[in-house]
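The structure under discussion is supplied below as structure tokens; questions concerning it will follow.
One chain of protein is taken out of this complex; the other chains stay put.
Now for chain A:
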Amino acid sequence: MKRLFLTTALTLGLTAPAFAVQPAAGEKLAENQTYTFWLLDAIKTSDPHKNTDVEGSDIIRQLFEGLLNEDAKGAPIPGVATSFDLSDDKMTYTFHLRPEAKWSNGDPVIAGDFVYSWQRLANPETASEYAWFMELMNVENATAVVKGEKKPEELGVKAVDDHTLVVKLTTPTPYFPKMVTHASTFPVNPKVVEAEGDNWTQPGKLVGNGAYVLKSHDLGVQISMDKNPNYWDAANVVMEHIKGLTVNDNNVALTRFQAGELDRVQIPAGQYPRLEKESPNEAISIPYSCTYAYLFNLRDNGPEALKDVRVRKALSYAMQRDVVVNQILQGGQKPAYNWTHWAIEGFKMPDIDYAKWTQAERLEKAKALLAEAGYGPDKPLKLTLQYNTDENHKKIAVAAQQFYKQLGVQIELNNVEWKVHTDRLQSGDFQMGRYAWCADYNEASTFLDYFRTTGMNYGKYSNPAFDKLMDESKTSEDPNAQYTAAEQILAEDMPLIPIYQYAKVDMIRDDIKGLPTENVMNDWYAKDIYRIQK
């Protein structure tokens, strides 16, 4: 058995001081400890097991606390669990919960609450859209429980006593500790959920174990939370009130930031250079764990031309990523030549050949490949590119159309509404489709598993060598070697055109401190934030 927090390379935890960020020397706290952040849309729910949105997770992370939290760089640190042990077969995790953890109603947080919660997530009766997360975590019997073939009680999670939680996995999962920082693994209070039914998330009824309690929630207007005096680390929580304001228009949100109504807001595409010049202390651009790409449909019903790897390579080479990043987005995004985001923890960027060529070289190579594949002026290649309604997707698609003109390829643009787009991608009714993938956890497999034969893989790419590498990565001491090799295969087979890797481009008021700028997941904990006197 290894006590991970004490002994392994992660060296986290027990010996570390309190985690709440404290003002640095010379910083004086402001009187007003209220943090107001921007929400683009109405919050679907504050139920950790029914939420599916990033913004919902941001709220849930304040109201609830999982087994582990993330530090400023995204590495797992103790949350409700102070430490965990891993069995020698790497398939059993034993979490030790802190005895002082409490629910906001004063009840102790016990291991049984986690058992109830994880069973609830997987239980078909809950009909959670994130039930698959239990399967992704490889928790024993998760798939059978989700399918209704086994009872929720048979899920591989047990409480040995009130403060010891044992999780059994079906296969070694090196990134498992990172997955339990995900909001869908957070505990709910069994008594409250059973008593209140679907209404338990309403203000006044909601009981959480996070650093904040829900004060009010007007759907699509605002949600506000106050510091939770029953939180085990409340003494180190500085921020008293947090408030999320919904503003459906990014430009109006920016105006309201400038009018002082918001403390953090996203910068609309193309405005970063100007704002960075005007307020260098407030405009930030930090890596964000998503990759933007065009997928090729490689299914039997897909276009013949795209089954030829030379055509796919030609199309990828001719994509002028620098123009997309520097002329259209202008927010510090990086051109992508591979699938996994460069800033994912531990990921070693592969040495992709065409990334090092100049655009002129790429174009030349692309023309040669296309000619080799039999396409040219007398037999022009015609393809359709489908994207969903959005100003930026449109700009990039129009630019792509121009890039491909230089190659003699005619691209027809097909703009459809979001649901239609998604539906067609999933049913394979497309030729080239816009796509983006965001990490579920801070590890490269969240990207690479996508292209496994059994993965989500809307274009139905399949390569046994790739699958084998990904299988090996699960039990490997250092899976990053397999990940880098897997990326090389993707660059050879080119089932997609990677276009750019995201950056989070935001304005943050300069007296707000403690928001993480190095966590590629961009998960934040209000308990770590404080406002200083100007």
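In the analysis below, contacts are C-beta pairs under 8 Å (C-beta built on N, C-alpha and C of every residue); 3 or more make two chains touch, one makes a residue touch a chain; residues count from 1.
To be clear about the criterion, contacts and distances are computed from a predicted model.
Taking the options "PilN domain-containing protein", "L,D-transpeptidase", "Oligopeptide ABC transporter permease OppB" or "Secreted protein" in turn, only "Oligopeptide ABC transporter permease OppB" matches the UniProt protein name of the chain that is not displayed.
Only one residue from A:Thr170, A:Asn230 or A:Thr255 touches the chain missing from this view: A:Thr255. Touching the missing chain, out of A:Val146, A:Leu315, A:Val409 or A:Ala526, is residue A:Val146.
Residue A:Glu135 is the one among A:Glu27, A:Asp71, A:Asp107 or A:Glu135 that touches the chain not shown.
Mapped onto chain A, the interface with the missing chain covers residues 42, 44-47, 50, 52, 124-125, 127-129, 131-132, 135, 143, 146-148, 198-202, 218-222, 245-249, 251-252, 255-256, 258-259, 261, 417-420, 422-424, 426, 436, 456, 458.
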